[in-house]
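Only one protein chain is missing; all other protein chains are in place.
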Amino acid sequence: MEVVMAVVVGILYATALYMMLRRSIIKLVIGLVLLSNAANLLLFTAGGLTSGAPALIPEGMSALPPGAVADPLTQALILTAIVISFGVLAFAVVLIHRAYEVVQQDDMDEMKDTDR
Amino acid sequence: MSSSYLVLPVLIPLLAGALSLLFWRSHTAQRWLGVMATGALLWTAVLLLLLTWREGIQVVEIGNWPAPFGIVLVSDLLGAIMVVLTGITGFATALYSLTSIPKQHEKYGYYPLLHLLLAGVCGAFLTGDIFNLYVWFEVMLVASFALIILGGERAQMEGAIKYVTLNLFSSALFLSAIGLLYGLVGSLNMADVADKLSQLSGEERGLVSVISLLFLVAFGIKAAAFPLFFWLPASYHTPQVAVSAIFAGLLTKVGVYVLFRFYTLIFIDDTDLTHTILLWMGILTMLVGVLGAAAQFEFRRILSFHIVSQIGYMILGLAIFTPLALVGGVFYIMHHIIVKANLFLVSGLVYRLRGSYQLKDLGGLYRSHPWLALLFLIPALSLAGLPPLSGFFAKFVIIRAGIEAEQWLAVAVALLVGFLTLYSMIKIWNEVFWKAVPEGASCTPRIYHPQSEKLGMYYLPIIGLATMTVLIGIAAQPIYELAEAAAAQLLDPRLYIDAVLGERP
Partner (left out) sequence: MNGKSPTKMESSLILRAAGHFLLPLLVLFSLFLLLRGHNEPGGGFIAGLVAASAFALYTFSMGLKSARKTLRADPRDLMGAGLTLALLSGVPAMLQGQPFLTALWWPLTLPLLGEVKLSTVLAFDIGVYLVVIGSVLTIVLNLAEAEENAEWKS
């Protein structure tokens, strides 16, 4: 399972970078979305995959049940990261919308006035 | 109640932000709330620094969840110093904002965003948990994204797209590095991670190096170090000048602070690799930044490139990694934040008087405003490192540390960059203050609050920061001792680890 996830994460990173290197700002934002998803999946995979064992201790038990138990921390971390990237990307969408209105261009190459 | 001093620097700006949101209809209430809240922030920060100075590293376990499971706030001397500097910059900016921020910007939430930014910065300085650090970074970034596009001019949009993209990219790298680190050691509490990394077996060391380099790239982008600095000069000169000033003073320094924290506490095993890379990063950052500034003819763009070049000195202090070099690095951060914010505030006042940032349109300000000229010279010469101002001692300590460590190339570049900085500052001086007003230059003062404006509110923070620059220069000894104590804490990670996790056999 880890191998599959690793490949998926790699593909996501590659796609994200490819999209970010395009000239269109829409594709840039799509690239950013993919990038944050790739990072979340990496966090998920690196934190250790367990299947069929929820991160819950049955009622009445004071210690961990025997066998594998999912790590609740990675799930909490990813939930937080998803919330954050949701907020940030919502902002990015507003930003490109405004930028498009002001610049009237979907081309990054036309946006180099501040680099001179 | 000692624990509340640690929470207040984060709580006060957050609460002030919430209250300014509630009062969004009244601009006056928001303005004075801004001044009061940043004043209170400065006050609690000073108390926190005194407490940390007297009683050592302070730790609070938020929500009473014990470390390493819960989130801790930790204040060692470096963190406390940074919070004080945040308070100073925030207070100066809030005062300056009273008359320099257009009504339109206030309407779109300038003050709530400013408080949110300060909360994020303070949180990043005080947290003792790596994932929590990521959260504060994002809080800070969201606030800064919104601040940078307030006003919605074309240049701001273009700058913001570069700023947002590269910072989000760096956040994604940061998050990936967090994931790998968590997979390796199973903890994200900084002290616990440092403790566990020092006990790792030989096979896993290679992975540690990879992770540490991933963090290096992520924070290198945030700190605007070579070769990852391009977003900074493309965006910092576009927003309102009060926003520029607080960005210039604080944001990149958060990146530098985290580099200091990570590469003195967590990744200290493979210094041959990491600190050599840091050394070259520092050298090239200094050089490229100052050369970029030499080619610029816009007031704020010159200053933006100088931020990059000054970051190089701080990284150099970290990279040489001797006690003296760390003292120099900490001293440099203290000096730089105050001076840099002040220079931006001066450029804003020039814009207020003449309506332009282009050097070719400016001139004759020495004749009309000699005191402003003096107030420019103090931070400018301090930036270049002329005695007896604060910058001289900061550069002196770092260069001396370089000589002692026999890093001759770094020393040579640091000296050369000092001269080039002086050249840049003299260029601004000549063009803006000394030369006669150019013919045909349009001179339209920018007044945002015609009825209530008092020029004194522009001068007050500038004078305050300039006084601080002079005082750091004159009374360098106590500041040096403070930096020395902070560096001593950095060099002994055991202190930090024991303070957070408790003494263990």
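The chains carry the letters A and B, assigned in the order they are written, with residues numbered from 1 in each.
Going forward, a contact is a pair of C-beta atoms (placed from the backbone, for glycine too) under 8 Å apart; a residue touches a chain by one contact, two chains touch by 3 or more.
Keep in mind that this is a model prediction, so the values were computed, not measured.
> So there's a chain missing from this view; which of the remaining chains does it actually touch?
A, B
> Touch as defined at the start, partner being the missing chain; which of B:S4, B:S198, B:T276 or B:S368 qualifies?
B:S4
> In the full complex, which bits of chain B touch the chain not displayed? Write them out.
Residues in contact with the chain left out: 1, 3-4, 7, 11, 14-15, 17-24, 60-64, 109, 112.
> Going by the touch rule given at the top, which residues of chain A touch the chain that is not shown?
So the residues of chain A touching the unseen chain are 83, 87, 90-91, 93-94, 97-98, 101.
Keep in mind that, in the parts below, only the chains that are shown with their structure count from here on.
> Which residues of chain A touch chain B in their complex?
20, 25, 28, 32, 35-36, 38-40, 42-48, 73-74, 77, 80-81, 84, 87-88, 91-92, 95-96, 98-99, 102-103, 108, 111-115
> Give the list of chain B residues in touch with chain A in this complex.
131, 134-135, 138, 141-142, 145-146, 149, 152-155, 157-162, 164-165, 168-169, 171-173, 175-176, 178-180, 182-184, 188, 230, 234-235, 237-238
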